[in-house]
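The complex is shown incomplete by one protein chain, all other protein chains being positioned as in the whole.
Each chain carries a letter (A and B) given by its place in the written order, and its residues are counted from 1.
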Amino acid sequence: MTETMLLVPMRTAKQGVALNQGKLKDAYKKETSTVEIKQEDMDRLGLKTGDRVRLRAGTEEVIVSCKPRKEGKKVQDTATGIIFLPYGPISSALMTDGDTAGTGMPDSKHLIVEIEGPLAQEESDG
Amino acid sequence: MDSSVAAEPNIRVVKNATCTFCGCVCDDMELTVDLDQKRITKAKNACVLGKAWFAEHSVDESRPVAMIEGKEVSLDEAIDEAAKILVNARFPVIYGMSNSTSEAQRETVKMADLLSANVDSTSSVCHGPTGMGLQGVGEPTTTLGEVKNRADMIVYWGCNPSDCHPRLSTHYAVNPKGMYIPNGRKDRTVINVDVRSTTTTNIADVFVQVKPGSDFELLWGLRILVRGGKLNPAFEEQTGVPIDVIENLASRLMSCNYGILFFGMGLTMTRGRHYNASALHMLATDLNEHTHFVVKPARGHGNVTGADTVMSWQTGYPFGINFNRGYPRHEPGEFTTTDIMCRGEADAACIIASDPMANFAKPAIDHMKKIPMISFDPKPTPTSQAARVAFTTACYGINTPGTVYRMDDIPIPLRPAFESPFPSDLDILKPLVKRIRELKRAQY
Partner (left out) sequence: MSSALRIVNGKIYDPANNIDGEVRDICIQDGKIVESVPGDTPKIDAHGMVVMPGGVDIHSHIAGPKTNLARKFQPEDHRYDPHPGTEFTRSGAGGIVPSTFATGYRFATLGYTTVMEAAVPPLSARHVLEELEDTAILDKGYYVLMGNNSFLHRMLEKGRMEEFRNAVAWWLNASKAYTIKLVCPGGDEQWKGDKNATINQIDEKIHSFDITPRQVIKALIDTANDLGLPHPAHIHCNNLGHSGNYTTTLDTMRAAEGRKAHITHIQFNSYGGEPGKNPTSKAKEISDFINENPNISADVGQVMFGKSVSMTADAPLAWMLRHVKERKWINCDTECESGCGIIPFEYQQNVYTHTLQWAIGLELFLMAKDPWRMVLSTDHPNGGSFLNYPRLIRLLMDRDFRKQEAAAVNQKALLSTSLLDLDREYSLQEIAIVTRAAPARLLGLKHKGHLGVGADADITIYDEHENREEMFKTARYVLKDGHLFIKNHEFCADPVGRIYQVAPDYDKKIEDEIRPFFDEYYSVQFDNYPVFDTHVETEIVPTYPVQ
């Protein structure tokens, strides 16, 4: 199934810990290649934790795994259609537009992507 | 001597050490250091990020101090090659600095001046837009101790300190007791504004969920209310926040004794960027007609604030600076590194203690792959891998002394835990500047 969603790259404590171990190490690579999706979006797309999905922005595409987004404990969070991925080489690869509107800062936290998944095993290996 | 008996470990305890991982720059670390192993075995008072920072910065003596094209070379050879790359470039870019001491930053700007180079820090893809907001409308602000002592209203807007600056709440802003906040957390109200709930939402009294890309409108709506106006129902449609919620928020902000708005990339990296930062600064300014209100960008890297500070005092401008006319010029969008790389203008780059190859937009990374780069980093990164000349450096704060500026501009000293066999940024920059000067003199 394919849908258009808003990708917001973000920081997580896990990513912060992992980058101290080293950006070329597995823990960092894993954390920065796991996209977080709201449970109801996961259900709609038929995704389970650990499934592989394709994210496409312009001519670029990456394959990442997914997991349900942890929400605040006390509040109703209605942010659907937004997915979150810890910053790293993968989120940068999807930042295909370097335009900064004269500020130096690209729209780093506002990437429109197509999400496709779950992918079959052979496709995500390729 | 019986080699099976472990020697008494050579342990040292460093009190009041400083963690330079994030902009909180907590200086109450108690480090237990195994001097034989050259590693920190315990970091008392550190948060989860700080613990990882201290635990993982051991010394890997198998790494070469310097490499050219991936091959080990002496430090002198690498410095000579780096100097030649920079002197021969027509548009050299110097970038990074946010994980370096202010002493090294001062030398970096000196190098840029000497080279007539472009110089920029990671601020330009962090709180650079906040700096532009400051330039446009000013900024009421404070040191973190005054938040601890006085703030009864804490707003976290577009930031998630529970994940990214864990001790901002526990050590400085929310939990501690202060001079006029005798009961700590109980005496404070915490409001979280974000596009989604986060771990920070869990510690907040109020959560306001704003539609992605409409922070500016929500801030402007609050300004209207604080200035005594009424809101058009369109604000609700635009921001996704019911009018009564905005009104309630405004009245809470106006009725506190001492309020602070902390904010993050949720404002600077989305639609509006510096307009968002300006709107937030103006909201706080307006609130000062009713009470005392301040703002504080939650800065990322340990000394990114120092980079802004040092560049401001040496050049007059905080980031995005070009010396190619023989004096500093500042223009975000023109002299900021992402733009220069995306336009394919730079023909060499010196990346100090940062990793643009992992963080920049795709077109910028594509250009950086084509030009000779020099990198300074304690660890291998995508940037060091792509660099023609790569220096392995000692880690600031863990191995090297100096000063860093906390997110509130307060200078904090470093107490190194153990010596590194690798040179500090400053140890490389000084001979590099000297070599550049020699080569430039020879050119005339």
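We take it that contacts are C-beta pairs under 8 Å (C-beta built on N, C-alpha and C of every residue); 3 or more make two chains touch, one makes a residue touch a chain.
Predicted model, so just to flag it, every value in this text is computed and none were measured.
**Student:** So there's a chain missing from this view; which of the remaining chains does it actually touch?
**Tutor:** B
**Student:** Looking beyond the chains shown, say which of B:Thr32, B:Thr141 or B:Asn202 touches the absent one.
**Tutor:** Residue touching the absent chain, from the options given: B:Thr141.
**Student:** Write down which of B:Thr122, B:Asn160 or B:Thr403 is the residue touching the left-out chain.
**Tutor:** If we include the chain that is not displayed, B:Thr403 is the one touching it.
**Student:** Taking the full complex into account, find the residue in B:Ser214, B:Asn276 or B:Thr315 that is in contact with the omitted chain.
**Tutor:** B:Thr315
**Student:** Using the touch definition up top, pick the residue from B:Thr20, B:Asn118 or B:Thr285 that touches the left-out chain.
**Tutor:** Counting the whole complex, the residue in contact with the absent chain is B:Thr285.
**Student:** Just to verify: which one of B:Gln37, B:Ser58 or B:Asn149 makes contact with the chain not shown?
**Tutor:** Once the missing chain is taken into account, the touching residue is B:Asn149.
**Student:** Contact with the hidden chain only, please: which subunit B residues?
**Tutor:** Residue positions of subunit B that touch the missing chain: 15-16, 18, 27-28, 102, 106, 110, 113, 131, 134-146, 148-150, 172, 177-180, 257-258, 285, 288, 290-292, 294, 308-310, 312-318, 323, 325-330, 401, 403, 405, 408-413, 415.
As a convention for this text, only the chains that are shown with their structure count from here on.
**Student:** Hey, how far is the Cα centre of subunit A from the one of subunit B, in Å?
**Tutor:** That pair's centroid distance is 23 Å.
**Student:** What residues of subunit B sit close enough to touch subunit A in their complex?
**Tutor:** Interface residues on subunit B, with respect to subunit A: 21-22, 48-49, 51-53, 55-57, 120, 124-125, 128-129, 132, 160, 162-164, 166, 195-199, 201-202, 207, 209, 212-213, 265-266, 268-271, 273-274, 319-320, 332-334, 336-339, 341-342, 355, 357-365, 379-382, 385.
**Student:** Show me the residue ranges of subunit A that touch subunit B in the complex, using the header's touch definition.
**Tutor:** The touching residues are 6, 8, 10-13, 16-18, 20-24, 60, 69-75, 77-79, 82, 84, 87-89, 92-110.
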